[in-house]
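Only a part of the assembly is drawn; its chains keep their places, and the rest are absent.
Labels for the chains are A, B, C and D, by order of writing; each one numbers its residues from 1.
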Amino acid sequence: TGAQAQSRDNVQIAGSSTVLPYATIVAEAFGENFDFPTPVVESGGSSTGLRRFCEGVGENTTDIANSSRSIRDSEIATCAENGVTDIIEVRFGYDGIVFASDINGPSFEFTQSDWHLALAAELPVDGEMVANPNINWSDVRADLPDQPIAAFVPGTRHGTREVFDERVILQGCEDNGSLAAMIDMGMDEDAAEEACMELRADGVSVDIDGDYTETLARVAADGNGIGVFGLAFYENNTDTLQVATMGGIVPTVDAIASGEYPVSRPLYFYIKAAHLGVIPGLQEYADFFVSDDIAGDWGPLAAYGLVSDPELAETQAIVANGTLMGN
Amino acid sequence: MNHMSQAMTGVTVDQMKMQARGVDVFYGAGAAGRSAADMAADKSVTHAIKAVDVDIADNTVTAFIGPSGCGKSTFLRVLNRMNDTIDGCRMTGKVTLDGEDINDPKVDPVQLRAKVGMVFQKPNPFPKSIFDNVAYGPRIHGLASNKADLADIVEKSLRRAAIWDEVKDRLQAPGTGLSGGQQQRLCIARAIATSPEVLLMDEPCSALDPIATAQVEELIDELRTRFSVVIVTHSMQQAARVSQKTAFFHLGSLVEFDDTTKIFTNPSDPRTESYITGRIG
Amino acid sequence: MLWILSVIAGLGLLGFLLGRGRAVASAGGDVRLLHSLPTYYGLNVTLLTMVPAVLVLGIWLIIQPIVINNAVTASLPADYLAQTDNPALVMTEVRRLASGFDVAVERGLFTNPEVATLDVTDDTIRDQLAGIGVALGADVSTEVLAAAQQFRVLAVTGRTWMLVVVFALAVAGLGYAFLRTNKDQRARNSVERAILGILIAASTLAILTTVGIVLSMLWDTRNFFQLYPWQDFFFGLEWRPSFEGGSELGLIPLLWGTMYISFIALLVAAPIGLFAAIYMAEYASGRVRSVAKPLIEVLAGIPTIVYGLFALITVGPMLRDYFAQPLGLGDSSSSVMTAGIVMGIMLIPFVSSLSDDIINAVPQSLRDGSYGLGATRSETIKQVILPAALPGIVGAVLLAASRAIGETMIVVLGAGAAARLDLNPFEAMTTVTVKIVGQLTGDTDFSSPEALVAFALGLTLFVITLCLNIVALVVVRKYREQYD
Amino acid sequence: MTDAVNTPAATPERSLFAADARTSRRNRSEKRFRAYGMAAVGIGILALIVLLISILGNGLSAFKQTYISYPLELTEERLDPDGNRDPGEMARVTTFGYLPVLAMSLEAWLEAEGIEHEMGGRELAAMLSEEAPAQIRAMVLANPDLIGQTIDVQILLGGRIDGFFKGRVTMETAERDRNVSVNQLLLAQTLAERGDVVTRFNWDFITWPDASGSRPEAAGLGVAIIGSLYMMIVVLVLALPIGVAASIYLEEFAPTNRLTDLIEVNISNLAAVPSIVYGILGLAVFINFMEFNQSSPLVGGLVLTLMTLPTIIIATRASLRAVPPSIRQAALGLGASKMQSVFHHVLPLAMPGILTGTIIGLAQALGETAPLLLIGMVAFVREYPDLVSSHSNSFPLMGDGATALPVQVYSWTQRSDPAFVERASGAIIVLLIFLLIMNAIAILLRRRFERRW
């Protein structure tokens, strides 16, 4: 009799919107090539994904959380409180972060230092912190184009912002000696770092709480804007965007994979080990995701813009063996 | 104000259809549960009816007369608890129908109103067809066993309210598209269609021409053979013509209540006389 | 499931006919002798037949799985449970297997007795089930198989009893109500009491929702305040979350943005909506009205992302180029003004359509009274109709305001994401709601104050709007006028 | 009684035609007032037109799609290496194995037809949609006899090629674009001239499920439409009756006391609760507590019901209040019970307002994404949801995972491929049609009930 309730038979995934495109490509291919139903992939951010993931064990919780950052200790603790003790961490690749401007404008060759000088709220000048006086990129560095500074950076809810703050702004602050100058002025190191990363609030740097399409629209509407994008997003919009180099390196999959291009972040998904063997297709999905066919250099993920993990083989082993985190 | 001994004259209590004792009505009294004395003392409360005792006998037409604003309509609404529907209107005292207290919590006002029908002072037809206006009562009370029966009741009621000829061709037209007098008669038809035991009519002929008035008076006379009728009127002539009992209200008090002939020929209260002869208003 | 309900419904229908019939018969066929209309007697019986039965059915359906689950869990060998980490997941497997057997029996793969005697040595169960499209997560263990078999037995027993109890109850209700039916029974009153009960239940849903909302946010709000000082939250003038910790999460700038943007939105929506309502109700011909009203209503149904893009691409740059820059008020294309205006457009139908209906409901006699005194239409509208329609209009405007407070997409795209305390309407600002959504769906650590602040924001906004609503209620009470 | 007669002296005789100063002033203000009204309606309609034009302009092309037809040889050695036509064996060949087959056939056919192009196999294959191998694979697995045959098929072309025929992609942009080459476009153009490449109406947009970001050409609204439909059914079936019932109680029956005030304030407050908070509530109550399925339209519908209720209640109460008391009194005076007077007279008269509230509430519910975020409906779902879920751990009705139209709009606007812009607008068109159908019914009803008294 069909009246008896049956158990869930599809894999349920939730989390980061950065991972989402990759997860959907995998889910789609998985559904096409296996007898299991296509997994449901929810977006909603790493935070929500992990929150749902950590809500407990059972059919009514998600099996996999996508995340554009590694899980934090406090989150692991919450997970454990709720009975989610066995987690498999899968790092499947990297997301390159690129700086792109309108294709019709001049092209840019940045260094991290330029970005710090352009966007910092205050700069140390002659032993004093002064409000950032730079208006044009040429004020920052003479050989940059004479174009007003207008940056569209991810809002503070985006994981990308964290990378941007640390790898670009803070790094730039160090590179151009501002950090040292601030410490010289008597700030302690934490305060100085914080001062480095504080962005100006006079409308030159615009936080984007939406997604890359919003950044794209703003760049298009503004004309002078430089936007911060994911590599994959840029790769799909090369007809309207031109990418800037960072420290002389053009952001390509190879440059990022080799670590030459400095701004990128790892992408993860987390498997609830307790659901393995219970939710049909969960193991198969995970294996499929990290298989060479999919996540390898020539797989569809790379074609879409994912920087394949150079250590993919290890990841495959972790998934195949169900190696838990911390082991 | 104790003219009530007269009310009893000639009829024993159990012949009485309705009895009201010590009825007070207040408007704008706010929350329920205040004592009559408290409300009477409150300046902001309108004390519309003051200690009124009235008996409505079976098969009798009782007329309420009195100057405008003296509380006739208010008292009429006491008799079928229509005042319940007015915000801030509070009533104290006792009213019985066939010996049963109509304000008893166990009494269903709905059933009460089915027995004590009402024609309002301002005609208020439903925004529905003329037919549906009249058929509404019979429908909710299940008075007709089938469609033909219902049509029959509707026709009879309209005929008795002397409006059939004017509307027979447009029974499906909206009741709100009638002239003032027609609406009034429609409301009378609507009320009698449910055959109540007591019919309260608040100035049923105010918008009617003499002939229509005569027809409605005839109807009232006919209704009396089976029911009690209470009628509010401003026309002394009408009161004299149709009623057997007359109550004269003044400033919320019942000044005199007696046989109509007595009231109009030999009133015992000087105020009654002044009113009838047109001296106070 | 469905057939059980149909049977109960059938009994209800039968009860209706029987009750009606008995009532009519008790009055000797003369419906006039009945206390209530015959339908009410019928409905009365129907209610007594169906309501208890359906209630019990519902409760049973909720409780039976719990009971069976517990029973089966209890019967699983303790050492087996000990070696798995989670009994709930074992039960998931058990249930999956049991329902897999159900499908298998349906398809003729097994018969019921066969299932009862299966054992694991026959380790093809997983493959066999896979063959008919039932996917199992893992191979079947002895314990799970036994549990699944027991599960099926219990389920069948439970179901049988359920049917017996439910049908018995329905029949009993029917019989009882039927026997009680007579011409003096106050059928209408009981039916109406039942309806009133339903009405009351419906209106308490609002309370339940509120309780649910508060409860579902309370826990995390508490967690937030344990991590972040409440003074800084309520009185902080800065909103600057950061991943590294040391965030400043002040409510004030967000609240200011919310109020400012909603205010501008209302400044657009209320007059336009009200004038549109007035025009449609009082001036426009029936034809114009019947076209214009639904058209304007479409505005309420366009997804807000469309408005957001409209704000971002069209309105924002326009306002910047033609107002902000010439007036020297900054050169941000995202601004309070942009979001406010675009949101205002979205809110027009909230004000216009509701107000139009209310205005239309004002009796014609009031208009006549005014025209008869030589008033123009506009005077009539302003001095007679609007006052009469005021409570409804205020309700409509409040609804629009509510909507403005709760809107996200238009603000994100139109007003930007920067929290700022500024008077300049051409500056970018943001709202509480945007930050609730943002922090909740971002990439922050979900147990950090940066994420938990969403709950505190939600709860705070809830309390604030509650206070505003209380004020509104008091004000509206004062102006409530009744006509006729 | 006669007071000293002291009215203002009779106004001097004035012609009806010559308006005096005051009257003309009043008339001017009347005209102004009317003009404001007209302008207000005008602004509303103008805004609608502008929005519609932009939606239609962007989205109509989503209903067309570009296909290529050529003879496809289903070679046995690649698709069924063992040659025994066992579906289990054949399934081992994944979609990645099918792509070369498609590409080789295409290459061979071009050569046979003598069509010049300067592309290698990879570049040629990249013209085809990634969806194509999956479709062919499904076709072959369903009918293994096809193997070895050459069949004429119509195959989806990639999103960029499609964009070329819709004007989104040009030769210039293609030069800069990494995902398409000028050569591909030239070939597509040649084939289009020959009639082998056609751009035609695309039902699949409405029926197919969503597709991943790498194949915009195959993304459809099927699942979203079903999801929205289910949710709207839930909302309509629950919110309208509950809302009307609650309003009737509060407006007609409730005694005026603290509790009623509390409920009243509560309801207007619920209207101001940001919709995502309803998502939080739904997650806590329906998924975690009542254990309904996540991502299911049932939960979505319930959440949207709670969200829509205040709107319907506020509108309904306002219009109930607008019914003149004389109507109620007339009914009560005839011996109708309060319940009867409400249901027979007051409710029909309040119907226009109720329907308006319903229209607006449903419109809001239909376009809402935020609350669905937390209950898992903002998701990528490829399986069509059944009305009665076959795998649900609780209430099975509408328990399968699904998305909704606004969710699809929202996700598509986030995708990186510009081809999704068109699809998002197309989805909005479908959503509006959905809305119009719902509204049309309500509007017809509303017209029947509208009357002045």
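Basically, a residue touches a chain if its C-beta (ideal position, glycine included) is under 8 Å from a C-beta of that chain, and two chains touch if they have at least 3 such contacts.
Since we're looking at a predicted model, the values are computed, not measured.
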Across the whole complex the per-chain copy formula comes to A x1, B x2, C x1, D x1
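Keep this in mind: only the chains that are shown with their structure count from here on.
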Which neighbours do chain B and chain D have in common? C
Note, CA centroid farthest from chain B's centroid sits on chain A
Can you tell me which chain is nearest the middle of the complex, judged by mean CA position? C
Most heavily contacting pair of chains is C-D
For the pair chain A and chain B, the C-alpha centroid-to-centroid distance in angstrom is 81
Averaged over CA atoms, how far is the centre of chain A from the centre of chain D? Could you give it in whole Å? 30
Between chain B and chain C, the Cα-mean centres are separated in Å by 48
Can you list the residues of chain C that touch 2 or more other chains? 1, 92, 95, 188, 309, 440-441
Can you tell me which residues of chain B touch two or more of the remaining chains? 108, 110-111, 140-141
Which pairs of chains touch one another in this structure? A-C, A-D, B-C, B-D, C-D
In the complex, chain B touches chain C at residues 108, 110-111, 140-143, 145
What does chain C use to touch chain B in their complex? 30-32, 34-38, 186, 188-189
Parts of chain D lying in touch with chain A, wherever the complex brings them together: 91, 94-96, 130, 134, 137-138, 169, 173-174, 176-179, 210-215, 287-288, 291, 293-295, 373-374, 376-383, 390-394, 396, 401, 411, 413-418
